[in-house]
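The complex appears here minus one protein chain, its other protein chains still in place.
And then chain A:
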Amino acid sequence: MTGAENPDKDLPPEEAGSQSQSQGQSEGQSQAQTQEPVPEGAAEPARDPLAELLSGYAPFEGVPDELMDDQGNVRPVWKDFLDRLAAAPDEEIDLACARGSQYLRDAGVFFRHYGPDSHEERDWPLSHLPLLIDEAEWQQIAAGLVERADLLEQVMADVYGPGQLVEGGLLPPELIAGNPEWLRPMVGVPPRSGHYLHMLAFDIGRGPEGQWWVLGDRAQAPSGAGFALETRMATARSFPALMAETNVARLAGFFRGFRDALLALRAEEDSRVAILTPGPMNDTYFEHAYIARYLGFLLVQGEDLVVRDGRLMVHTVGGLRPISVLWRRLDAEWLDPLELREDSQIGTAGLLSALRSGGLTMVNAPGSGVLETRALMAFIPAIARHFLGRDLALPNIATWWCGSEEAQDYVRENAGRMTIDRALSTSLPFDHSPDAVIGGKHLDGSAWDPDVLAREGGRLAAQQIVSLSTAPALSERKLVARPASLRVILTRTSQGWQVMPGGFARIGQSGTSADVSMQRGGSVCDVWVVGQQQAPDDTLLAATTDARPSLPQLAALPTRAADNLFWLGRYSDRVEQKIRLQRAYHLRMAEYGRADMPLIEMLAGYLDSMGVEAAKPLPEGLMADLEAAMGSAGRVRDRFSTDGWNALTDLKRTADKLAPRLKPGDDAARALSVLLRKISGFSGLVHENMYHATGWRFLSLGRAIERAWTTSGVLAAFSDPAAPVGAYEIAIEAGDAVMTHRMRFSATFTRETVLDLLLLDENYPRSVLAQLDDILTHLDWLEKLTADFSRKPSPIRRAVMKLQTELATARPEEIPPERLVQIAAACADLSGLLAETYLR
């Protein structure tokens, strides 16, 4: 709802009338309906691999095909590629596809599917075969789109500036004045950089005459750059050799150009570039996190930001830091509750004021969504002639705004070849509103009433229905023809617009209907721009000569991210602790076969106090903590290793799978051991592999504080001399110290040995004292970042030092049971003290 525009929701153009049939079909039905006819008895004596690959490849009537010319010959750009592909053994093609899909799963690429019941994460629907386009043709496309981008900048500058297009009759005032995307607070606010637009995307398709058409202009907050990159990486995994042998243009230079351009837009050297995301519940959040990580920009949400004296600042653990370039992935209406939507919870009050003060560049300027207005396309040709004195090289599909009688008459006569929909819609032309009319019919198949044109003409726009060209996709080791459209992304650099050489194409699912909506099973493929010469190897990283991150960079961890990492540390350790205690319970149940023994009752009571119902093998109180850990991790995907994330999801999946089948006792204990190994794997990955920057410090602080608290809590209960026999052993088990205890002491547990090891031994990494030492090390680091010269110890440092001094010098017998209760309470308070100093 709140997100930047989403590539997944777009539907492709299609043949007149077919929309009404496919509407409401389930995925399964439409697959069944459109299965390819499999040729039978085609066993040839002499095997021609290329012919076999192409057997059954049937381009559609009346539209061009990207692979074959109208004589059925393979086009030159495809020739070498296809020969090599055909020469590969069938199994290799299967493996190649599997490699690509595996890459995406491992990389954690997903899109969020908005269903009626859930917002689930789905695999990115990769169509493994790339779409090849000849470099010479691509250059024509690129030049046409650059020309169009320049024109859109001029339109934008006029509707937020002098308004001459309306005054001169080139734009009807209704399309602006009644347009929710035309933001009045932005009128008369010149962009700091001199430009309103810095990134645009175009959906283009090839029509029946071979000419490319623009299907839609995306100017609000275009998505797809990150997805294009991931799609490229997956395809490179699938076909590494083929890619090396084909002269494919690389994408890294494009991203480097954009990154450098954004850095150059900064107002002052010490300010940052940030990417503004609506947050993890947005359908393209993965892309936001991915691109932030790839380009090295901060990923922020509205609540991270604040405006101070006209400057935009981000709350970080090192205090407020300036941001002077904000790449927004948020639709403009949500940006600023003071001047735009008042109910926005994801914006920042004063953001527009910061723009007005001239210290901030937004990519793109708020209000650029007005360029996506469907009816605007009706006027672009005339505006192009007005501004450029010529027609655009890459025109948009024919569009009529139904506000004039002349247009109404034309649309009435030709409705059979048109879609009629809302004039102010910003959806792509194949993404219909419920009251759309396609080929003279409503979506439910009923006939339309042409009088609607006279009644509400100005609210409607009509667009010609264009058929798209087809491109090859792999199906059952054979090539099949599918309708395709391209998303091409442009960014502005100091030298003008640069065009991403490639991008991605949407591939329709069926051979009869042109429906490429991914939500109904359509897919996306890489686009290879193929040149005469081998493109030089190029990666974004090669250009990064930055040495180790500087202190200000390290301090710029947004407070919200620090908070989430801290709680990830706490929850994941809490899960581990609960699993250990829960396992101890079920082991004893297995041993004694009854629950009415003092020790088992004590254990159950203790688990109950932690919100865990001991009698259940995998109680909700444990699963809820696991979900909380995943929730925290999900909100900091940009700072979190993919392997770590996968380890967590794997743990959750295993737990979900095991839960319904488990029996209490031995069975449960063994399952809990499996989960324990998995969560240890997660902790290991995070703590071994994560760069020891500020984020890792907060994660570690979370773990240390949680562990100090739970361990001292366990000791308070289970080292009590009044506890039932066997309690000391449980404390040792909960502290994972059975082996160590045996080595340091003997097989006999006493209160003193238990406290010595788990409370006071600085060399045992799970002891309370070791946690306090850890916390102090992390605090040393954080204090350097925040550069507080007052030298007054923070409340958390004072609290930790007090405890640390006590434990470092105490002997086990000097600590009475009631003191342990106080120590546990003091450890519990550390969380709030840390937040007070660093997380607000």
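Structural remarks
As a working rule, a residue touches a chain if its C-beta (ideal position, glycine included) is under 8 Å from a C-beta of that chain, and two chains touch if they have at least 3 such contacts; residues count from 1.
Please note the rule applied: contacts and distances are computed from a predicted model.
Only one chain is not pictured, and the protein name UniProt records for it, out of "Transglutaminase family protein", "ABC transporter ATP-binding protein", "Thiazole synthase" or "Xanthine dehydrogenase family protein subunit M", is "Transglutaminase family protein".
When the whole complex is considered, the residue among A:G178, A:G496 or A:P598 that touches the unshown chain is A:G178. Screening A:V307, A:V363 or A:I380 against the full complex identifies A:V307 as the residue touching the chain left out.
When the omitted chain is restored, the residue from A:G56, A:G100, A:G318 or A:G350 that touches it is A:G350.
Between the chain not shown and the residues A:A88, A:L338 or A:A826, the one that touches is A:L338.
Seen from chain A, the chain kept out of the figure touches residues 163, 166-169, 173-174, 176-178, 182, 184-185, 187-188, 307-310, 337-339, 342, 349-350, 353, 356.
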